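Yeah, one chain of the complex is gone here, protein chain that is, but the others are all in their spots.
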Amino acid sequence: MTDPVRVCLVGAGRVARVHANSIVNRLPMGKLVAIVDPVPHALEAAAEQFGIQARFASLGEAIQSLDFDAVVITTPTFTHTDLAVTAAGAGKHVFLEKPMALDLAECDTIIRSASANGVILQLGFMRRFEPEFVEAARRIQTGEIGQPMLIKSLTHGPGLPPPWARDLTTSNGMLAEVNSHDWDTVRWLMGSDYERVYVEAANFKGAARGVQTPNFYDNVLVNIRFQNGGLGSITGVCPCDYGYDARVEIVGEKGILQIGRLGGTDVIFCTDRDHGLVTPIYRTWPERFAQGYILEMEHFLQSIRSGKAPKVGGLEGRWAVAGVLAGTKSWLEERPVYLSEVLAPQKG
Amino acid sequence: MTDPVRVCLVGAGRVARVHANSIVNRLPMGKLVAIVDPVPHALEAAAEQFGIQARFASLGEAIQSLDFDAVVITTPTFTHTDLAVTAAGAGKHVFLEKPMALDLAECDTIIRSASANGVILQLGFMRRFEPEFVEAARRIQTGEIGQPMLIKSLTHGPGLPPPWARDLTTSNGMLAEVNSHDWDTVRWLMGSDYERVYVEAANFKGAARGVQTPNFYDNVLVNIRFQNGGLGSITGVCPCDYGYDARVEIVGEKGILQIGRLGGTDVIFCTDRDHGLVTPIYRTWPERFAQGYILEMEHFLQSIRSGKAPKVGGLEGRWAVAGVLAGTKSWLEERPVYLSEVLAPQKG
Amino acid sequence: MTDPVRVCLVGAGRVARVHANSIVNRLPMGKLVAIVDPVPHALEAAAEQFGIQARFASLGEAIQSLDFDAVVITTPTFTHTDLAVTAAGAGKHVFLEKPMALDLAECDTIIRSASANGVILQLGFMRRFEPEFVEAARRIQTGEIGQPMLIKSLTHGPGLPPPWARDLTTSNGMLAEVNSHDWDTVRWLMGSDYERVYVEAANFKGAARGVQTPNFYDNVLVNIRFQNGGLGSITGVCPCDYGYDARVEIVGEKGILQIGRLGGTDVIFCTDRDHGLVTPIYRTWPERFAQGYILEMEHFLQSIRSGKAPKVGGLEGRWAVAGVLAGTKSWLEERPVYLSEVLAPQKG
Partner (left out) sequence: MTDPVRVCLVGAGRVARVHANSIVNRLPMGKLVAIVDPVPHALEAAAEQFGIQARFASLGEAIQSLDFDAVVITTPTFTHTDLAVTAAGAGKHVFLEKPMALDLAECDTIIRSASANGVILQLGFMRRFEPEFVEAARRIQTGEIGQPMLIKSLTHGPGLPPPWARDLTTSNGMLAEVNSHDWDTVRWLMGSDYERVYVEAANFKGAARGVQTPNFYDNVLVNIRFQNGGLGSITGVCPCDYGYDARVEIVGEKGILQIGRLGGTDVIFCTDRDHGLVTPIYRTWPERFAQGYILEMEHFLQSIRSGKAPKVGGLEGRWAVAGVLAGTKSWLEERPVYLSEVLAPQKG
């Protein structure tokens, strides 16, 4: 029996705890040996919750202090490049949360660094591991609904994102922070890259929630044309308040397929005939993708063990960032934007 | 174009209004020409609502006063035999609400009277006309799920039945008043007659609702063995408070089939992630079987026009009554009861 | 009791038969007294099916030959204006199928003619009468999900439309012929007019089906910004082959609401564990909107009786046409198009 893969968790926020739980409570193949966060109380709280002794304010200190095999990076987007390059440079395998980075140059830096150092780079697109997404992809790939023609993917999140995550200057806003998964999903299932995008957005709740971030929007609707002629639609609503909602619908040449449903638990009840039948809904993303989070981390550990490239890596992360950049440009300039404009911008 | 079938409605209660609505607003093939009810204010209210000029306190008066082709009898069970015999004796076709009658002798009297007078006799088992029941029966008959082995049918009604309908001495209680449809449905879909039945019942809400009827029960669970070896289960809950609920599940040698669902309208919504997704439920039986009520009446009118026997007649009504009698006997005597005991009771 | 409203049916095609069925078999308030179609065998077939004696090759002949109160116009779009104006000019109330007309000038001509002649003009947007749409609208209007922010409506039809209906020169293509209902629905439920639209379209099946129509598309995706800042999305797929599919999803400030579902009948069954549970789907639009077709015609007859304006008239038809025109222009010119451009086009 092989020794577990030793993991250093970078970041101590919400998704960090989800990954810590996977490794500590569900994956004997991994071992959480260290945690890094510059904010002392966040660091202590997470370390205590998961019984991690080795605690550091920076990844550099962790690398110098103890030996481990891999990092799981869960910090804000603008920190990704430095952390990923540092880890890869030290020969650590990298699991990197989405969105990959703020721009394509950063994505390329990360990809090159992982490649040059021979480490595995896996992006945190857990939907690719969620059983019903996997099953849907399998059915599409076997031709069950024919060539996809039209794919719609939506993510509606209940609460207002933190300031850094809704500000175009520190992140790429909701299109990136909430809808990265949808960008990846539509491209994955269509089997083609985006050709051009058009985006409309709206701000209904910002004022009432005291949001002063410039260019804030809480509703976004993306229209995509793929290189193969297919069409795509992405919807983001955040805060939507009513729950966490992630669903996909694909129309192929031979049929239709839906992934996910609005209700979340197989308990339904009715206690008032004037009200109706109630189905509990997913309240949060860790509930909605409970399986996917475990399975993506298991895949990361297995990829390290086997030395095989993971199913979702830097290229997938880069394409999602490219879509976000084109989409944001479309919205600001009120016109369809070709991916070629962001992939190879014209020189002034 | 033929003249409409002239109908005299007997009774002015809830189901009477459902049938009146079908004839007046949805069935050009019929014409509601008279209404009968001994209670003046009920008679006036219904007559006004549907614009019926000819109003009578008794069926006899109606027959003497004007000409018509058919009666629709919607009065309490204990009045059925006299009314049906009177109508048939006057050459009127008879649509008779369920339960057919209080005992098998009454059923036989009605059947003989209709037969002797050459009139059509249709029982008010509207589920046989509700589109999803029809579709299920069609699929079963084409062998889609193989020979049915086990059929469960339930009817849960929201409110407390009126005193006469829950008293074993004036009706046969909930097994008859609420579950007649289930008795008919399981026999229809199994394609076999009941051989023996066993019944358990419970009284949870009677005291709190001030029910003093002896032998009152608000929950009933019937276990049936059919002559072909198949099994059946009927559930009744009344008052269930939460809505009107009627569903069937059939397990055949090759598969399973369900009729109906708990939710009632194809509008679903969620406004609170701690509460969940809401599907409006059927509140009442006229909502639940809105199509079936129109279609059974159309079938009655068509049967009169064509002279063909209706799909559901006296025999079906009689078997449902037989099931009820055996079931009640089982419950009171705490033992399985063979249908042969009620079909041909032993002489002391 | 009042006499039935006498109706002359113009057109003998598929939707004509749906309306004929409503009047002849379900609406005692109406009477189908004549039918008009220039194609003899279509005329005869429909007339025989519904027992209509008075048959004409043109509306003019019908008007001269017998007396009636109203017309139901079901012919191809390019004939609507002449027929509607002829009927209104003769004092006949007009029920007009969608799309209203080919352009806004035609719409205005029809509206003015109905108004000048004091006749009722109702557009064939039956979704406004389908029970779950009515219920959804009621819930939205009572504020249950708050102000709508984002509305998606889709219509996918199984078969290839006839040549005239997919040719931009004789109709306005699928955006008009298939998606008129969606244009009306999103505007109705958003409670605001379109401000600008952006459209992508694709042609996946045209070649294989031998379609030579220029500008043919079988997939279309519309992005709408409403005047109130809300967002809208319309999807059309035709031929989609897999069934008839019409659903709506609305995200409001307080919650989400869905209208319709992919499955169509409350019978579900499973006979093969490697295949799965099967829910019959709506095969055609007459099945999907069976109630709506009866209820819209009943509303038309009631509006004639009461003299009140119908719930959906010329203005609604005109807005749907405006959306289609802006959408088609957007698609051809590959840019977002403001409604102001089609409502009041700039002079060269």
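To keep things simple, chains are lettered A, B and C as they appear, and every chain counts its residues starting from 1.
Note that contacts are C-beta pairs under 8 Å (C-beta built on N, C-alpha and C of every residue); 3 or more make two chains touch, one makes a residue touch a chain.
Everything numeric in this text was worked out from a predicted model, so none of it was measured.
Interface note for the absent chain: among B:Leu150, B:Leu168 or B:Leu343, the touching residue is B:Leu150. Only one of A:Lys254, A:Lys311 or A:Arg335 touches the absent chain when the whole complex is considered: A:Lys254.
Looking at B:Ser233, B:Thr265 or B:Thr284, the residue that reaches the missing chain in the full complex is B:Ser233. By the touch criterion stated above, the residues of chain B touching the omitted chain are 147, 149-150, 152, 156, 198, 200-205, 218-221, 223-225, 229-231, 233, 235, 237, 240-242, 245, 251, 253-256, 258, 262, 334-336. Seen from chain C, the chain kept out of the figure touches residues 158, 241-244, 262-264, 268, 270-281, 283.
Where chain A meets the missing chain, the touching residues are 1, 24-29, 51, 131-132, 135-136, 139, 144-146, 254-261, 265-272, 280.
Convention: only the chains that are shown with their structure count from here on.
The pairing of chain A with chain B is characterised as same-residue: of all residue numbers used at this interface, over half are used by both copies.
Distance from the chain B centre to the chain C centre is 39 Å, each centre being the mean of its Cα atoms.
Taking the mean of the C-alpha atoms as each chain's centre, chain A and chain B sit 56 Å apart.
Counting partner chains per residue, chain C has residues 254-256, 258 touching two or more of them.
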